[in-house]
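A single protein chain has been omitted; all remaining protein chains appear in their positions.
So that you can tell them apart, the chains are marked A, B, C and D in the order they are listed, and the count of residues begins at 1 in each.
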Amino acid sequence: MNWLRKNLFNTWYNSILTVVCLVLLFWIGWGVLSWAIAQAQWEVIGVNLRLFFVGRFPPTLYWRVWIVLAIASTLLALTWGVFFSKQSVNSRRINLFALILCGVLLFLPLDLNTRLWLLIIIILIFAGFWLGRRWSGAIAPWLSLAWLLSFPVIFWLIGGGFGLRPVPTSLWNGLLLTLLMAAVSIVLSFPIGVLLALGRTSNLPIVRWLCILYIEIIRGLPLIGILFFAQVMFPLFLPGEIRLDRVLRAIAGLVFFSAAYMAENVRGGLQAIPRGQVEAAKALGLNASLVVLLIVLPQALRVAIPAIVGQFIGLFKDTSLLSLVGLVELTGIARSILAQPQFLGRYAEVYLFIGLIYWLFCYAMSLAARRLEKQLVN
Amino acid sequence: MSEQKPIIIADNVHKWYGKFHALRGISLTVNLGEVVVLMGPSGSGKSTLIRTFNALEDYQKGKIEIDGITLSHDLRNIEAIRREVGMVFQQFNLFPHLTVIQNITLAPIWVRHLPKVKAKELAIQLLERVGILEQAYKYPGQLSGGQQQRVAIARALAMQPKIMLFDEPTSALDPEMVREVLEVMRSLARDGMTMVVVTHEVGFAREVADRVILMDNGNLVESATPDSFFNNPQEERTRQFLSQIL
Amino acid sequence: MSEQKPIIIADNVHKWYGKFHALRGISLTVNLGEVVVLMGPSGSGKSTLIRTFNALEDYQKGKIEIDGITLSHDLRNIEAIRREVGMVFQQFNLFPHLTVIQNITLAPIWVRHLPKVKAKELAIQLLERVGILEQAYKYPGQLSGGQQQRVAIARALAMQPKIMLFDEPTSALDPEMVREVLEVMRSLARDGMTMVVVTHEVGFAREVADRVILMDNGNLVESATPDSFFNNPQEERTRQFLSQIL
Amino acid sequence: GEVANTGNKSASQATQSRLDTIKSRGQLICGVSGELPGFSFVGTDGKYSGLDVDVCRAIAAALFDNPDAVEYRNLNAKERFTAVQTSEVDVLSRNTTYTLSRDTSVGLEFAPIVFYDGQGVMVRKSSGSKTLADLKDKAICTQTGTTNEQNLADQMRKRGIPYKPLVFEDVNTAYATYAQGRCDAVTSDKSQLISRRTILPKPEDNVILDENLSSEPFAPAVADGDSKWANTVKWVVYSLIKAEELGINSQNVAKLANSNDPEIRRFLGTEGNLGQGMGLPNDFAVRIIKHVGNYGEIYDRNLGAKTKLNFPRGQNQLWTKGGLLFSPPFR
């Protein structure tokens, strides 16, 4: 009661606001609920679950995707553990989390295989987190190397080759493709962005102006235009014999785009470094490239990390635009599913479902970014 | 001081920042093992001068020779000179993302290509010398100002320079800490290091300096032994300056 | 001091910040025209106390009455009280985006609904009183600390309050500027303004205060005339405190 | 355009034909829509199906005796031609209307028509619209980058009827918009209209106008200037039609190979060497029909009465049954 008075009805206008908000909430909530229960037909989701997640990836090779998921989540958990090794964990929250996961495992209508894999992954996550916290000092230096190595391994597992059955990119669909493209694009745009940022702050006028030109032009263009360019017009700029895979072209478009933004984020980090740092390094006799590599970048990147995570979130959302140029990522596969004769017109359910997937990922990442930011301030 | 071998020779050095004439024909010779203290009002060009000795600033006219190497645009010369000249800044400028020991070993490993173990040994020796061995594995942010400045000195010494430049090494410090740092500098001077020090610590200048120089408005005004500089200044400008700081 | 009409009455006031007990039963009466100086070690609750007088902090137990109005959660009372009580902060808290005169006229125009011209006349009068009329059209960032604090006083006075609260008004100032500000406060006191001042300026307290109060750990320790407070303290805690600051 | 095309022709004849490239690759790359019920879409099992898809499967069957040796590329209306021109796909099987300009200046080479359609207009019964003229000032939904969009503009301009086009990038959006009532009419190929009508909340409340805005013959297309490869696609399509005409289907094809009808024997490669001339094995038709079936089977499977779409064959009947489908002789 006291809480209500203090937080909702402490003044007359607050009371009015509260009432208005309640009415609004009720109205929206009622509409959504009655639709979800009475009108919506959720069968289209259940039947196509595999399509949403991995698309047309050959079912006999799902174990490869599971391993990829296991690697990625272990690494994530490890990183998370290392990063927050100094903060206390809220064990109640963790228990709750574990409980929810167990509930998912037990009650969702999944086949045995899926459950088994999920169980393994959950165990790996907890183990990774625990290990990361426990031996943060020992693990930390190896983390970035592990991440770096994991990329080719993941690609090998998904794409095949070297002893594994190859899977052409046209079969990489759904969430799998969305995640892959976002991750690869951000990783690739990173070095380019760093170079552009350095170029933009360099004292060589031609280099500086070229970088500014690139960054500003790209940032002035809508992403959909760039993707269209990459998808449709890129081949026109290549010599006749060279054909780029369309997933590759999509990634190229995303990288073109995101490198410019990355450059600005990194530049923000560069500007946060006092001039004295460079001078001190120079005075020690370090040459220009060593100064950048050993002194400037490590500090600048640390400052830029939250912005980079934010950019990754944006890129992750933006991959949905690739459906407009015919890629079958999460939104694209949703459009394909909507063409199944038995589910024509079920767009609300389908879009809501993928909206939820996008949201879960983005929200989780933005929470992580926020904690990271707090961590870095200390 | 006995041998009188010149190690820094500046000859009619001029420097402009855009239109602003910051150094107006400085000629100065520092001999091996000499301790020179630069004084002067703010903006008189003290920092600018010693930064040119380290090629952190270029100059437009005149000539500077450090240990026989002429400072020019020659890349190798610049590197060679920086290897011979250590510098300590007012704001310490330690690298915050590296531990104390990493700060010190960085240049020996990457510039002098010492093996890591050797560099570490050297660093520990230096930390002992500046009296903060126990802080070796902390990050700069966890140290007091005086400790940080001592790390900065150790870092500069790790390159085993022939000359050390100090730009107001104590003016960002609280009074108690000033003493610690000056103590280290004193011991350096005792060991025969050639030093050019910008400072307003009169006590230090009196005790340690072989020569005290007054700069004003980009010119050298007076250069004398501490005794004559403080007790019997020749120039009107010096008297005026001293009356302010004493 | 002759009439003895109480204008601030605090009765057994308790305040908690979460679990921390910041005020532990303060009872205090300030009479009209009285100047009360609060002293005490850092964290003893001085700021907290005078901020409750202005409803900037709420309190959990006890009662505060300002000029007959009881301070409660009721918004109307809060506004009424704030109109009667002016406050000057350690950090000046001038509005940096407004000129000096805009800073002063803001509240008269928007709270007391004075016409702009009137408000401006008033402001000019007050600026003259605090001695910085010539700065009227500058921005706070262009003034020295002492000038800023005088503007802050003028700003509080513009609401024509019955009571003025000062929270360490001089402790963020350089020594020369302290004098200017204290001078203004002295003249206010001479004009009969009721004032509660948190300060460690012993000279000011001795000369201007009617009463000096020592706070410690959320309690009032001693309340006495300046003379007896400084020369003949009754409490051990007071003696200890005075030995530190004198 | 022509000069460039001939230049290209001689160039590519000198080099390898796409057919050889595909053979050595072991897989056909087929551009489809992927979002069109009955023509191409991804089923719940993750497999592509539909009439357009079956054309791709037929080609793959002919080449590799394996209808699944196909890699599908979803292409939207706008990028499809570039994809063919730049050889990103080997064949475009994406309900593409066969037009003169596309055949000549866009640099496509069309295979035979696999589906005859006409552009129609669907309206709500309640609106009482009977002809195009009734759609004056009404909102009409359609899809961008299609001939539908242009035909509509042409027809309405011809008749001087002002209207409001609502053009969407995604067909689903266009139909959904119509279903919600925002458009008074939706125009598209009649086949689509019919199939879409079945899944509207109340199909019987919507009618398709009798008027034909245009004829829309759909045909697979390959890049211009590679006649060897174009021939392959062409004759694969014809063999689907011919098979139906000859009464050969996936059930009886094995048996009929030994039939004593010389035409059938020739067609199925038991006799003669028709396939060789194309660079295919002689039994290519057997392979196709064995795996994919004849045209009738394909039609029934994807669009026919047993499907939810239930689209009557109409013009897409064999010529012998009053339709337009005709195959030149296999000899």
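Heads up, the rule we're going with is that a contact is a pair of C-beta atoms (placed from the backbone, for glycine too) under 8 Å apart; a residue touches a chain by one contact, two chains touch by 3 or more.
By our rule, contacts and distances are computed from a predicted model.
Look at the chain that isn't drawn here: its UniProt entry, checked against "Oxaloacetate decarboxylase beta chain", "Amino acid ABC transporter permease", "HypC/HybG/HupF family hydrogenase formation chaperone" or "Cytochrome c oxidase subunit IVB", names it "Amino acid ABC transporter permease". In the entire assembly, the chain absent from the figure touches the shown chains A, B, C, D. Residue C:107 is the one among C:7, C:107 or C:127 that touches the chain not shown. The omitted chain makes contact with just one of the residues D:166, D:230 or D:292: D:166.
If you put the missing chain back, the residues of subunit B touching it would be 58-60, 62-64, 70-78.
Touching residues on subunit A toward the chain that is not drawn are 7-8, 10, 14, 17-18, 21-22, 24-25, 204-207, 210, 217, 219-225, 228-229, 232-233, 235-240, 313, 317-318, 320-321, 323-324, 331, 347-348, 351, 354-355, 358-359, 362-363, 366.
The set of subunit D residues touching the chain not shown comprises 1-5, 7-8, 77-78, 81-82, 85-86, 105-107, 139, 141, 144-145, 149-150, 152-154, 156-157, 163-170, 173-174, 176-177, 180-182.
Operating definition for what follows: only the chains that are shown with their structure count from here on.
Copies subunit B and subunit C of the same sequence differ by a rotation of 175 degrees once their CA atoms are superposed, given in steps of 5.
Subunit D has its Cα centroid 87 Å from the Cα centroid of subunit C. With touch defined as above, subunit D holds no residue shared between interfaces to two or more other chains.
In subunit B, no residue touches two or more other chains.
On the subunit A side of its complex with subunit D, the touching residues are 47-48, 50-51, 55-57, 59, 168, 170, 231-233, 235-236, 243, 246, 324-328, 332-333, 335-342, 344-345, 347.
Interface of subunit B with subunit A (complex): residues 54, 56, 79, 82-83, 85-87, 89, 91, 93-97, 106-107, 110-111, 152, 155-156, 159.
Interface residues of subunit D facing subunit A in the complex, by the touch rule stated above, are 27, 34-38, 40-44, 46-47, 71-76, 78-79, 82, 86-88, 169-170, 172, 175-176, 179, 195-196, 199-200, 307-309.
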